[in-house]
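Data block below; observations after.
Excluded from the complex is one protein chain; the other protein chains are retained at their positions.
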Amino acid sequence: MDINVPQQLVNALWLGGLYSLFALGYALIFSVLGLLNLSHSAVFACGAFVGLYTACGDEVFTTTCTELDRPIWIVIPAAMIGAGIVSVAVDRVAFWPLRKRNAPRMNQLISSIGAAALLVNLLQIQFGAAQQRFPFGSIPNDPVSGLPVVITPIQITALVIALGLMFALRILVKRTRLGREMRTVAFNERVASLLGVNVDRTYMTAFFIAGALAGAAGMMYGLAFNSMTPFMGESVSLKGLTVIVLGGLGSIEGAVIGGFLIAAIEVFSVALGRSDIRDAFVFLLLFVILVVRPRGLLGQGVEDRA
Amino acid sequence: MKTLIRTIVVLTFALVAVVPFQVQAQDGGGMGAWDGCPVPENLPEEVTIGAVFGLSGNIAAYGEPQKRGVELAVAEINEAGYLGEGTTLIAVFEDGGSDGEASIAAMDKLIAENELAAVIGPTLSAQAFAADPIAAENGVVVLGVSNTAAGLTTMNEDEELDQFIFRNSLPEANVIPNTITKSTEILGLERVGVIYGNDDDFTLSGYDAFADALEASEVEVVRTETFARGDVDFSPQLTNIINDDPDAIVVSALIAEAVPVVLQARQLGYTGPIIGGNGFNSPALFAQGGEAAEGVIVGAAWNIGSPSELSVTFTETFTEAYGAAPDQFAAQAYTGAWLVATAIRCADSADSADVREALAAIVDYPTPLGSFSFDETRNPVHEPVVQIVQEGMFKLLTEETAAQAFGE
Amino acid sequence: MLELHHVSREFGGLAALCQVKMVVPQGKVVGLIGPNGAGKTTLLNCISGLDSPTSGEIIFDGTPIHSRSPHRITALGVSRTYQNIRLFKEMTTLENVIVGQHIHGRSTLLHSMFVWPYHWREESRLKKDALALLERFNIGSVAHVHAGTLSYGDQRRLEMARALATRPRLVLLDEPTAGMNAVETHQLGEQILRMHADGITVVVVEHDMALIGQVCDEVYVLNFGEMIANGAPQAVKQDPKVIEAYLGHED
Partner (left out) sequence: MTTLLQIKELQVSYGAIIALRGISFEVHLGQVVSLIGANGAGKSTTINTLSGLIKPRSGQVNFEDQDITGWRADRVTRRGLVQVPEGRQVIAPLTVRENLEMGAYLRRDKAEIEQDIQAVFDRFPRLKERHHQKAGSLSGGEQQMLALGRALVARPKLVMLDEPSMGLAPLLVNEVFAIIRSIKEEGKTILLVEQNARKALEIADYAYVLERGQIRHHGPADELRQNEAIIKAYLG
């Protein structure tokens, strides 16, 4: 059996872009809160539906989208803003009250699971449980002609936007005042507030950015597969966790590398090996990496995070 | 050409509209034509049958058409005086919900409150496994009209109990071989790629049936790929399969995965036939698959495009009565009610034990599903259909439709 | 009692300890001083097993311990406190000490399940001992308060009480007086002398020269990972190398 290497590379590349983009928000919140925000996958789904609603209007509440009210390109900024707002709301409702009372991390983790369930149910009530999609022909998903491999404009867009957002986030965290502020809050809220940082506002900002990234990822997912359900976050949720554990919890670059790596392993374990042992392969590798490097590929030392 | 078809359809509808249900009342027309047994003489004024269908929640998408199918059949039976002058068939419906507990409760209630000749339902196989033994223990015959799981009619340790459990819905294991044989014959398949979900009972047993049927038809499987429930990206597997240039791609999947598999195969440039299992029998295939679904081939117990006279009549009457076309669930439920009525007629008794005997004896009974018999384990015997998606709807797979779809 | 031979510890090519030699005789109080970052805490970590030397030997009571795990070293009778206080902040003061005692309780899980009269007696005995320890360090009044709410100095005292709860033969104290004023420091010095009187050997890392003068029989001076001096406190204080690197000239 021979394999189509260039095509599988393309498959791995753009899937990796999606994984990374999703994992970035996880990583950002982890680095600021030191906490896994398990509602991230629900925010991801919210983003996709905000985008769908923006483009299609009230129609999506009762039936499926048959006609676009607004141009398709508007869905991505709409999804980012919408998911950002949802994410901030999650912080205010699920995390902020616990943070104020110094609740243990575990309680916040459970709270985030609750928030995820709530969001998914709200989506289900509002949009129904069935798959939603954009009208046929409204998404540029016919393969680009003249290339030796099959790749669609939407896949290229997804990859470009994913890489662009990753780069922007890296600059933001490493080079800007906001980035220093977030890293300071992550290290020690008390010290940050003594330096004049409004810690609550920092949290809100971080949650907005993480939400916007989730929204972008959700919308890309929705567009690329042209299918959105309230449960669409579930399958990527575990992938995202795997990605950040592999890359190193809370590391931005780690999330990016982890995303592309997991996608590449998945694709090539199918291409070269057997598709029925794909997940076993991914988790075996994860296990090996964690045994050799417990903090993940690019994880920070414990002393840095204390 | 198109206008001609439309005219014929409109005319037929108009005719049916003028004489609703009376078509069946006429001697020698419709389902009443079967005269394997004489008109009964000893039946009481009212004969009651029960029906347990999922009528609330998302399962109602199946339960509602089932209820309509039974209602339509009962109306026709009474109009036709099928159980003799002065005898009325009454159907009592109970909501069986979407899980086993709810259908047990519904079954208990039906049996406690009524003197039943038979029960039709429940909707899901899992519900049938839960509720059917209750009917059997009470000596009430139960006929499943949508249960496709293996072993349903032989589930009890006590074979006496099994004798009361029937179904008229073809298990997938019966549909798939027919699908493969017909497709191979019409499309001339030699080598195929297979992809299936390997973590779900339904898709696994579907895969096994496909693999056996392909081997029996001497079709070479050039590559087999798997996926897991909840996967959304199938491109790596499909890239592999398409790279091997197969004559067809065989898919065993539930609808949630079936649609993206079809979409992504088309996106990767594959234009050939895609053969699916029962999971593809869903309106979502058209709603979400759109153009990509064209050329998908699926086996089924019944198809709206079936040319048999009984099937055409049923489709027209049903559409007339409810303003929507029937689906496979409605057709099987409709047939089920007629089967039960026929057994009552032949037994000339409303006692469920007598009805059971008569039901088991039904052979070559003409129905919309085709010529129908029960085998010795009370499973259905009738010829399934093979459908192909064309212009956004299921049509029967024939040399012509195949040529239109794949241009040969 | 404790001997260090040519102990070196490198972190990625950077030597935190270089060929350190040190001898702690039985029953003595030995001070370890040096600038911040000289390697004092690394040395304590190597002795208590939290870290292990890249090369060299650490002998406790004739047993090499440089490659043993911390709990086994504790079991041999070595106990310590930390520069950055490490208490169970959610537990009460008393519970912190009882946890420390556990290594000495004879009550096992099986005991606690089946031989409960024995277990109860054991528990109440441990509790009594623990309370006595707290009294000794003047923190008996806060026995039932969460350790996290204690003042800094009281947390330091609790750490020492907990270290003694394991009935050690050697105690390592890492900056025990940080955050205490001169009078409190002097009181703590008396506690150290009491340990000394009880026959416990003590190694104390400290910046407060008054305390060093008060309690130590001998002082070692560490600078950039190397031992630059050792001897009696008065002699070390006069050593020009020590004044240069550590003490500075009084202004």
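Labels for the chains are A, B and C, by order of writing; each one numbers its residues from 1.
In the analysis below, contacts are C-beta pairs under 8 Å (C-beta built on N, C-alpha and C of every residue); 3 or more make two chains touch, one makes a residue touch a chain.
The shown structure was predicted, so the numbers you read here are calculated from the model rather than taken from an experiment.
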Which of the displayed chains are touched by the chain that has been omitted? A, C
Touching the absent chain when the full complex is considered, from C:D51, C:D154 or C:E218: C:D154
For the chain that's not shown, point to the residue among C:T42, C:T93, C:T185 or C:T201 touching it. C:T185
For chain A, which positions touch the chain that isn't shown here? 177, 180-181, 183-184, 186-188, 190-191, 193-199, 300, 303-306
On chain C, the omitted chain is touched by residues 33-37, 83, 149, 151-154, 175, 178-186, 207, 209-210, 245-248, 251
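By definition in this document, only the chains that are shown with their structure count from here on.
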What graph shape do the protein chains here make by touch: line, ring, star, complete or other? other
What whole-Å value do you get for the distance between chain A and chain B if each is reduced to the mean of its CA atoms? 42
Just the number, please: Cα centre separation of chain A and chain C in whole Å. 48
Please work out the Cα centroid separation of chain B and chain C, and write it as a whole number of Å. 80
Provide the residue numbers of chain A that touch chain B in the complex, in ascending order. 1-4, 7-8, 11-12, 15, 64, 129-131, 133, 136, 141, 143, 150, 152, 221, 225-227, 232, 234-235, 266-268, 270-271, 274-276, 279
Interface residues, chain B side, partner chain A - complex: 58, 198, 223, 225-228, 230-233, 235-237, 239-240, 243-244, 256, 259-260, 263-264, 267-269, 284, 287-288, 290-291
